[in-house]
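To start, the structure itself, in structure tokens.
A single protein chain has been omitted from the complex, and every remaining protein chain is retained in its original position.
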Amino acid sequence: MVETQPSLAVTIGKLELPYPTLMGSGCYGSGKEFVQFANLRKIGAVVLKSVTRLPRMGNATPRLVHTPAGMLNAIGLQNPGIDWYLEHEVPKYARLPWRVVGSVAGFSIDDYAYVSERLAARDEIAAIELNISCPNVASEGETFACDPHLTSKVVRTCRGLTDKTLIVKLSPNVTDIAAIAYEAEAAGADALAVINTVRGMAIDVDTWHPRLGNVTGGLSGPAIRPIAVLAVYEVARVVTIPIIGQGGIETTRDALEFLLAGASAISIGTANFTDPRIPERIVEGLREYLWNRNLSSIDEIVGKANVGFATAHEYEGDEG
Amino acid sequence: MVETQPSLAVTIGKLELPYPTLMGSGCYGSGKEFVQFANLRKIGAVVLKSVTRLPRMGNATPRLVHTPAGMLNAIGLQNPGIDWYLEHEVPKYARLPWRVVGSVAGFSIDDYAYVSERLAARDEIAAIELNISCPNVASEGETFACDPHLTSKVVRTCRGLTDKTLIVKLSPNVTDIAAIAYEAEAAGADALAVINTVRGMAIDVDTWHPRLGNVTGGLSGPAIRPIAVLAVYEVARVVTIPIIGQGGIETTRDALEFLLAGASAISIGTANFTDPRIPERIVEGLREYLWNRNLSSIDEIVGKANVGFATAHEYEGDEG
Amino acid sequence: MTTLETPSRVHATLVTDRRELAPGVVLLGLDAPELAASTLPGQFVMAVPPSGEAAATALGVYEAEARRASLLFFVTGKRTRELSELHVGERLDLVGPLGNGFDLQSSPRRVAIVAGGVGIASVLLPAQALIRAGSRVTLLYGARTSSLLVEAERFADAGCEVALATDDGTAGYHGYVTDLLERSHNHDLILACGPSPMLRAVARVAAQIGVRAQLSLEETFACGVGGCWGCVVPIARTSAQAPSFPPEPAGGSDAVNARICKEGPVFWSDELRW
Partner (left out) sequence: MTTLETPSRVHATLVTDRRELAPGVVLLGLDAPELAASTLPGQFVMAVPPSGEAAATALGVYEAEARRASLLFFVTGKRTRELSELHVGERLDLVGPLGNGFDLQSSPRRVAIVAGGVGIASVLLPAQALIRAGSRVTLLYGARTSSLLVEAERFADAGCEVALATDDGTAGYHGYVTDLLERSHNHDLILACGPSPMLRAVARVAAQIGVRAQLSLEETFACGVGGCWGCVVPIARTSAQAPSFPPEPAGGSDAVNARICKEGPVFWSDELRW
């Protein structure tokens, strides 16, 4: 059995997971919310909702809008702030039968340092994800992942404060995501989460008002999958650390696209809102896929479709 | 009649159009291809496929992949080159009952200058669109629209070579599209086309190969609409010249989202592949919408939902 | 320690009957024994899209009796259109029952139920429960026009007094259903479900006439189970439904965001801080 069944286990930095499937930050609570609706024995880990230094009420409603093959969200990082969080929330994660990864957001290097250090110090927290790419806070919040220099600084700082696995979550809303990824690895990241949501908005043509209380939001779901697959593909060519691919994964085939592009694991967010059984279906599907191809582990497919880039046919003398 | 019917006419620079609907470059040929399938009396203009200095065979096939609520394309600017184009193609556009806008692509400032000047000199061509944002040529092709400085240079150069309406087509694949738009206006653009396709890719999980011959492609269709609406919204806040909104427009409501966000006209590309009757439906729908609200022209709704940006609720002392 | 039995609240149901109550208003009967047995008045479900190509849709449970549960919905967009195209014998997966329903423990003597439009879908179960418990129930039911006043007889048969109102006067009182509430007398409790302008009006009237009201709120949902904080409404910290959240430093607002899908969808109107 152990001999014959392909293994779906993956290791991300120091983090060992039974399955290559993480539940996306902000989409899955701590996992407890889904216990009656999903089989949490069959997930790799839950990435917790991002927490900040001070409490945040979050954005005005509406915070969600459905769009073609996706949705816009603008939650605005509602959270009780790290101090309260450590005292009242984190203890609840003790003795959960699944791993939880802490997610940290902030508005200054100091914020990230303050929150990461305290959160990483807790046994309940298996690893830390730095959300330097939240598009939904009217602030400098996103500029970290939009600037290689800032990315480098925040990652280096937090790296110095914990030995736990440090995952850095990148934004697709940049001209060159590979350049940011390169800096994050150089600064000591153990893994990269690629991608966070794509900035977007929707307008109510009856009322002439933006449909989100926050005006703009983050686009997720299948609509962004081609954007996310390319981001993983590009990042995989410049880093050696593991990539956690995400953006519109709903099926085993979708997950495979990310793995073949170069991701070592994947994250499922919005698909849980379509059907909470999707994460279990995906791990079963991955196992079957490996089995049918006589592959013994996920590693054997990671990056296998990553063949570099093409050059277009040109006529002689064409500068193109 | 003229008194009562709302007017759908718009003026873009010197270009006067009976309807605010352009057919997207590369999606509609010269319009002749659609004569038996669409009512070309009811379109504003056709933007021609981009032309380059030298002939290009374009990319390897497959050049198209369908994705959730959209498609990826990587045509690779197949075209006969400007000299042949002027001699054999442009003459066919004489006496067409609809306006055609020439689209220019290139790999150097010199390319853009060479092609724009010659194309603009032709009476058959009503205006010039600079495609500085094609994601499908393995070259510097896109870097123009990804760099404010290069954008400024290419636009200023071409501006000096023609008095015809100069439309600059921007890329969404940048960190700050408003900064690029600002430079384009400062350099003399008469209007901006927002947006070109979003870079993406898809992988065939059976064969482990990218699904496009060019590996990467440009995502279009409803999937990118929220991204495009936000791009228009952001650009409208920093420029005074007209914006031609595009990206996933399929219905009157979609078109209205762009107009309310700040576009003076819209462009329809991929929707023509769903149903060639869509452009006519949209102009009828726009007329009805204005009529029902006792509005006399499109201008009365342009930018009406553009209320700026929100600031998230924060706790005292929160840097956010 | 959280135990992991197989997910107990995802139900594979079958469409047993389907009726178009009015243009764009559909009633789907389902064979759903566990759901029918476990749903409390005012709870809802998330309907998994048969195509798998959209978010799940939040829908109230209209009827629940023996093996049969039903959904009553208006076709307003892609997802409800897809559900409306289901045929008898086809499968529909439902997640639920979800949320906290109406609080009927006060065993009130006279109850006014105010329903607007699709709000009717969430108030049959509470009406039946109250009548079984011996309450006198008046349904104040409003809609844009008479054809949209679906299922009114169903409530009469269930033993409710029914008063109708339409915006266009094509049936019942010509005006807002909340005007009827204003004129109503000595109720001990008000339950309301409908569009938020109506709910705000109910809250105002309830305060005037000094009767407490429970409002079933609507908001766009993502997860529907409390996992994403996408569906919040500010309520009083003092509310029993208020999630624990640190107070504002300068002790400003006494409000805290509650999740409509988890702490709600039903809230006491005098505890809302919207």
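For clarity, chains are labelled A, B and C in written order, and residue numbers in each chain start from 1.
Quick note on the criterion: a residue touches a chain if its C-beta (ideal position, glycine included) is under 8 Å from a C-beta of that chain, and two chains touch if they have at least 3 such contacts.
This one's a predicted model, so the numbers in the text were calculated from it and none came from an experiment.
A.B. asks: Which of these touches the unseen chain: B:D110, B:D163 or B:D275?
C.D. replies: Of the candidates B:D110, B:D163 or B:D275, B:D275 is in touch with the missing chain.
A.B. asks: Out of B:M57, B:I109, B:L161 or B:A178, which is the one that touches the chain we can't see?
C.D. replies: B:M57
A.B. asks: For the chain that's not shown, point to the residue among B:V10, B:I75 or B:L219 touching it.
C.D. replies: Selected residue, touching the omitted chain: B:I75.
A.B. asks: Touching the absent chain: which residues on chain B qualify?
C.D. replies: 26-29, 32-41, 49, 55, 57-58, 61-66, 69, 71, 73, 75, 78, 80-81, 83-84, 88, 95-97, 222, 250, 270, 272-277
We adopt the following convention: only the chains that are shown with their structure count from here on.
A.B. asks: Using Cα averages as centroids, what's the distance between chain B and chain C in whole Å?
C.D. replies: Comparing mean C-alpha positions, chain C is 45 Å from chain B.
A.B. asks: Could you tell me the distance, in whole angstrom, between the mean C-alpha positions of chain A and chain C?
C.D. replies: That pair's centroid distance is 34 Å.
A.B. asks: Pull out every residue in chain C that's touching 2 or more other chains.
C.D. replies: Touching at least two other chains: 53, 248.
A.B. asks: Among all residues of chain A, which ones touch two or more of the remaining chains?
C.D. replies: 55, 57-58, 69, 81, 222
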